[in-house]
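For reference, the structure discussed in these notes is given below.
Missing here is one protein chain; the remaining ones are kept as they sit in the complex.
Which chain is which? They are A and B, in the order written, and residues in each are numbered from 1.
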Amino acid sequence: MTPLKRTLKEIAESVGGEVHGDENVTIKGLQPLHEASDGDISFYTDPRYKESLETTRASALIVGSRIDSYQGPQVVVPNPGLASAKVANLFVSGMPTFEGISGQAVIDKSATIGAGSSVYPLAYVGEEVEIGSNCTLFPGVFVGDRTKIGNDVIIFPNVTIMNDCIIGNGVIIHGGTVIGSDGFGYIRDGDRNIKIPQTGIVQVDDHVEIGASNTIDRATFGRTWIKEGVKTDDQVHIAHNVVVEEHTIIVAQAAIGGSAHVGKGVVIGGQVAVADHVNIGKRAMIGSQSGVAKSIAPGDMVSGTPTMPHRIWLKTSSLIPRLPQFKDRLRKLEKRLEALEKKLK
Amino acid sequence: MTPLKRTLKEIAESVGGEVHGDENVTIKGLQPLHEASDGDISFYTDPRYKESLETTRASALIVGSRIDSYQGPQVVVPNPGLASAKVANLFVSGMPTFEGISGQAVIDKSATIGAGSSVYPLAYVGEEVEIGSNCTLFPGVFVGDRTKIGNDVIIFPNVTIMNDCIIGNGVIIHGGTVIGSDGFGYIRDGDRNIKIPQTGIVQVDDHVEIGASNTIDRATFGRTWIKEGVKTDDQVHIAHNVVVEEHTIIVAQAAIGGSAHVGKGVVIGGQVAVADHVNIGKRAMIGSQSGVAKSIAPGDMVSGTPTMPHRIWLKTSSLIPRLPQFKDRLRKLEKRLEALEKKLK
Partner (left out) sequence: MTPLKRTLKEIAESVGGEVHGDENVTIKGLQPLHEASDGDISFYTDPRYKESLETTRASALIVGSRIDSYQGPQVVVPNPGLASAKVANLFVSGMPTFEGISGQAVIDKSATIGAGSSVYPLAYVGEEVEIGSNCTLFPGVFVGDRTKIGNDVIIFPNVTIMNDCIIGNGVIIHGGTVIGSDGFGYIRDGDRNIKIPQTGIVQVDDHVEIGASNTIDRATFGRTWIKEGVKTDDQVHIAHNVVVEEHTIIVAQAAIGGSAHVGKGVVIGGQVAVADHVNIGKRAMIGSQSGVAKSIAPGDMVSGTPTMPHRIWLKTSSLIPRLPQFKDRLRKLEKRLEALEKKLK
């Protein structure tokens, strides 16, 4: 890989920032303050790192407002965190991958694969699969029969995508994830459990990123649907017939129960459990480890099991360790009251 | 696949139902009310969908009692949910799979594989493995040395089954699951942890279905044992030396600690944690996210951390958000009582 280079001027323009100092400095990467060396741009977003401003060797800074204690050129932007993420992406060179389609991959002859796509050895592509252009399939990837995959999709090693699923453009799926396994549907017949066939699919829309070792089950009927721009962390579980609306974020080890509907722009914390059939309104935020048994209104911030408004949870959770004191205070009140009552008889 | 077809009479007989209307209608599939079209049978089990009875295009219905608002033929059964699951299974055609044993699979020459079994490319079968008839091993499946697998077993992609394990007949194992990895056993030696060798196995009995990305550890000695008809959802963890009795259901992301014993017909909710050595009596039900630290009696319904009777949990959990009010009420009582006491001095 040839290292990428940009002038500070180009960087400032890409994020709509204003340069203070020499705009012709050449930048070759982005690093945090204490890691940066000559040629790197860095960023100042967190006052905890204020002292590093004096010792950093960065050649330039991205800041929210001009910093006097730093001598080099600065790019001033309204949101330096966001600008830094955008600048970091300027320096990510295209991931080097296997060139073309390996003869050691197993690809059914009825499958079609678009131009510029890379299929590593030991990947498997089933019958009538359609894969778009500029995709990458790593070793150990399984794509089941008739599944359709868009353009610019990256599927990391040992991912399983079962038959008949639909994956959009620009999707990233991290290692070990399973998409399209059967939903968990049984019905009791005396002592036994009769399996309900899971005949639906999973549909994943454009620009979704799915973390490592997720499980996203296919629908009983119809589809389990992950909409545009959703991001899931590692070990997330999404049950059959769930719909997750656009740009929602789901943190590690959360589980969304069957047929739940998660609105647009929601944030679901780590290890949250959402019950079956629950509805979570758009832009709601669910604190870590919460148990969501009932539907949540749009914009609500909730925490706890069962969920309550987050501000009440903050008060409540600080009182839980005081329950033994409450018990003592109750006991004392009862005794004092009894004494008074006796006195007054 | 040729689509399967049945007359309504055949369907009614298969579930012991009574036909009201034309029993010679030909049915080619089962769909929910709003998805059904000409030739489909549908079902009515949930009053929330009552209005769909008037608009459905289904050619017949499965119902609990005759519905007047639907004009077509009806099959009346005592349990329409169960009957629908059974009818759905009539229309599941045998999964089309790789024909025979792929030359691109890696199979030790000492392994034996029964008639009608399908082994996809990129599967691995170790030394002295025995696989029965009509099994399917998808790509990326690993079967360790000396493991025995029964008949009619389906093992989905990227499943790992370590050496010396035993898998019964009719078992289904979904993608990414790991069976027979080492149990988590160490003993402290000063600052360090000495590994306790895990020399036992995992035994999975007939008609068990294991979800995607489960981890079921081998025993320290003896066996970890999943008995007939058990069903696990995705991302379930079962530790070394656990025994799960027949027909028990374990929902997503639950974890069963080492040497725990789970009785017959138990239902364990999502994200439940069961401590080591705990005993869960038959037909017990454990609510989602519960922490089971002590043994549970047969038939008990429990919830919470630590677990309590479910009906107490319902009351208790509705009071937790009121702790700040309790605190205020205690404070006020104390003040009022103090005032009274002063007055009476």
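Everything below uses one rule, namely that a residue touches a chain if its C-beta (ideal position, glycine included) is under 8 Å from a C-beta of that chain, and two chains touch if they have at least 3 such contacts.
Computed from a prediction, not measured in an experiment: that's the story for all the values here.
Residue in contact with the omitted chain (choice from A:Leu122, A:Leu137, A:Val153 or A:Ala260): A:Leu122. Contact with the chain that does not appear here is found for just one residue of A:Thr26, A:Gln71 or A:Asn89, A:Asn89.
Of A:Arg57, A:His247 or A:His310, it is A:His247 that touches the chain left out of the display. Here the missing chain is touched by one residue of B:Lys109, B:Arg188 or B:Lys345, and it is B:Arg188. Of the options B:Ser102, B:Thr147, B:Asn169 or B:Ser213, the residue whose C-beta touches the omitted chain is B:Ser213.
Not every partner is drawn; the one left out touches chain A at residues 31-32, 35, 81-82, 85-86, 88-89, 91-92, 96, 104, 120-122, 138-140, 156-158, 172, 174-176, 209, 211-213, 229, 231, 233-235, 246-247, 249, 251-253, 264-265, 270-271, 288-289, 317-318, 320-321, 323-324, 326-327, 330, 333-334, 337, 340-341, 344. The missing chain lies against chain B, touching residues 106, 122, 124, 140, 142, 145, 158, 160, 162, 176-178, 181-182, 184, 186-189, 191-197, 199, 213, 215, 217, 221-222, 235, 237, 239, 253, 255, 257, 271, 273, 275, 289, 291, 304-306, 308, 312-313, 315-316, 319-320, 322, 326, 329-330, 333, 336-337, 340, 343-344.
Definition applied: only the chains that are shown with their structure count from here on.
If each chain is reduced to the centroid of its CA atoms, chain A and chain B end up 26 Å from each other.
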